[in-house]
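A short worksheet on the structure shown next.
Only one protein chain is missing; all other protein chains are in place.
Showing chain A:
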Amino acid sequence: MITLTHFLVVSACIFSIGLYAVLAKRNTIMILVGIELMINAAILNFVAFGKYDKINYGGQVFALFAIVLAAAAVAVGLAIILNVYRHFKTINPENIHELKD
């Protein structure tokens, strides 16, 4: 029998791995991947709780919204990464110090 706690523990593991990727990686694309992992953990929580909500379907509806938001965030983030790479010739966030030209 799969209970709610099973889902919560799995999503906690995925969230922590995403947090580690965000903190430890020296590559902007891998940081974005870490954020994607954290969003996926949140979506797993949404659907796990949404199983108990047949009247409003709140969990599943907002899981879909979260997927759309993540896609929009990735599109804008990658456009910014490509611009930064064109300007600085690196995507290591520690080498990108200045915002102005």
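As a working rule, a residue touches a chain if its C-beta (ideal position, glycine included) is under 8 Å from a C-beta of that chain, and two chains touch if they have at least 3 such contacts; residues count from 1.
Everything that follows uses one rule, which is that contacts and distances are computed from a predicted model.
UniProt lists the omitted chain of the complex under the protein name "NADH-quinone oxidoreductase subunit J" (options: "ABC-type spermidine/putrescine transport system permease subunit I", "VacJ family lipoprotein", "Aminomethyltransferase" or "NADH-quinone oxidoreductase subunit J"). The chain not displayed touches chain A at residues 1-10, 12-21, 23-25, 27, 29-30, 32-34, 36-37, 40, 43-44, 47-57, 59-61, 63-65, 67-76, 78-83, 85, 91.
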